[in-house]
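To start, the structure itself, in structure tokens.
In this view, the complex is presented without one of its protein chains, the others remaining in place.
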Amino acid sequence: MSAKENFHLVQTRGLGIDFGGVKAVQGVDFTLADGELRCVIGPNGAGKSTFFKLLTGQYRPTHGDVAIRGRSIVGMQTHEIARLGVGIKTQVPSVFNGLSVRENVWLSARRDRPPRLANEACDDVLERLELTGVRDRLVGELSHGQRQWVELGLVIATDPALVLLDEPAAGMSDEEVERTAELIRRINQRSALIVVEHDMPFIKMIAKTVTVFNRGQVLMEDTVDRVLADERVRDVYLGKQLHAELARQAA
Amino acid sequence: MDFALVVALEVLSAVAGLLLISIGLAVIFGMMRVINLAHGEFLMLGGYATITATKAGINIWLSILVVAPLVVGLIGVIIERCVVRFLYGRMVDTMLATWGLSLLLIGLVTTVFGNTTAGISSPLGSMSIGQYKLSLYTLFIVAVAATVALALYLAFKRTRFGLVARGTMQNADMAAALGVSPPRVYAVTFGIGAALAGLAGGVLAPITGVVPTIGVAYVAKAFITVIGGGASVLAGTLSASTLFGTINQLATFLTTPVIGEVALLAAAIVLVRLLPQGITHRFFRGSL
Partner (left out) sequence: MSTFWNRAGLAAFGLAALAAVLVLPQLVEAFTLMELTVYVVMSILALSLGFIWGFGGILCFGQAAFFGLGAYTYAVAVMNLGDSTGAVLLAVLIPAVFAAVLGYFMFWGRISDVYLGVITLTVSLILFNLVNSTAGDAYRIGSAPLGGFNGIPSIPTLNVPGQPELVLDPLQMFQLCVVTLALVYYGLRWLLASRFGRVVVAIRENERRVELLGYDARKYKLGAFVVGGAVAGLAGCLFANWGAFVSPTIFGLAQSAQIIIWVIVGGVGTLIGPIVGCFLIQWLTSSLGAFGGLNANLVLGVVLVAFVLLVPRGLVPTGRALLARRRAPTVRVDRLPETKAA
């Protein structure tokens, strides 16, 4: 039993994937402890979404290894990895548009539970996400923000150990962003989270440790304040020239 | 030695036959992602056009090489304008609609021409290779197939229309922005595919005769060859025809024609399982 406790929830070693010459992710060493909340930032094309797909098994790495609780998941099928306790909310909402909100969440809640408990868990999730009012509406008819929340419901209804969120605040109003941050904190009480985001104020609301990706590699990993103050990070986001321009204007 | 030569020629003829009956469907599928299940009926119409023209006194070679493609090509354009163009992007719907057209055409032809087999005699004799006799018409089929393949290659690579067509298939909006009319390109391409099918039907008419339901026998094989070949029109059809035609003919030689058919079908299943996107998705990628 103690041997298991020594393993991190997620550990990648030299993880990389080569798309016929394009190294979308290379040499990534990443660890996440049980119950930890990590933010991942980086410019477009830095490999963040690809990294997520390597964790869910949608992509198979060409180099290195990914382990969940010490068990290598390379080569495992997507659904097998999901059953290990990994849930992902994708960048583009991936839900069942032709089914009702309740059915969406129910499919997830029912996976490991018998019917009665599944119904209770489903109703519970709908309440937590304030979706009870629209439970019988077809997801395809909802607003973008509501669909994001349905997807969140889908993800948390199985009570996963690891929740991956790919830009959960995208396209949301300020009020919705705050609610999302609050929800993430609550999810963190039961699950570990990795959140990919661009919205800096949002990150400051939720993050403790931030990993910065650039060009498929990890640039740095530190607390929120130190990362956001770091010059390299600003260069990577804004480009050295713009940084120089801003510096000149300030002078 | 003679036997080997005869076998080789028969295999070549099987490959050529498969190529001919599939190339029209390949043009339409490869260029437009449309699965035209009325393809067999285009073949059938080509056969009827040839036989009707020949019986009306037109020279048989003209009937096969000119009348059949022209008539069926025209019918193809009409069908594209009236039915197919409303269904682009909906691959399953086009399959179903063209299946309906196939039934419609069979019904029409049955009403007009009746149910009995019509035929004309094969216009060429046979030649001897050692103790074996080989029909000269077999060589004609090979010659037509080779010419069609070459002509298509040149048309794609060297003519303005070929370039315009390839461009429109890649990116219709860009092509339109450059002054090309995508609907016109689609109509003409569909017409060319139909014409090729008509030609194949005309070529095969002297051997098989025609009956309204003869297309049914062809469409499955053509369909299988095109899907097995993959996205590239020429390379795909060539490679798939070669593979399937050879297997079919060899199996027929070794056992019976029925087993030969089954062998072809079984090979197709294995191929689609191993290479779900067709041969040219893995080999000869990006070729015409």
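Which chain is which? They are A and B, in the order written, and residues in each are numbered from 1.
Definition applied: contacts are C-beta pairs under 8 Å (C-beta built on N, C-alpha and C of every residue); 3 or more make two chains touch, one makes a residue touch a chain.
Just so we're clear, the structure is a prediction, and the values are computed from it rather than from any experiment.
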Options B:23, B:97 or B:234, residue touching the unrepresented chain: B:97
Residue touching the undisplayed chain, where the options are B:3, B:61 or B:86: B:86
Residue of A:50, A:158, A:180 or A:211 in touch with the missing chain, whole complex considered: A:158
Where the unshown chain meets chain A, residue by residue: 56, 58, 77-79, 82-83, 87-88, 94-99, 103, 106-108, 110-111, 115, 154, 158
Interface with the undisplayed chain - residues on chain B: 31-35, 83, 86-93, 95-97, 99-108, 110-111, 168-170, 172-173, 186, 216, 219-220, 223-224, 227, 256, 258, 261-262, 265-266, 268-269, 272-273, 276
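One rule holds for everything that comes next: only the chains that are shown with their structure count from here on.
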Distance between the centres, which are taken as Cα means, of chain B and chain A, whole angstrom: 51
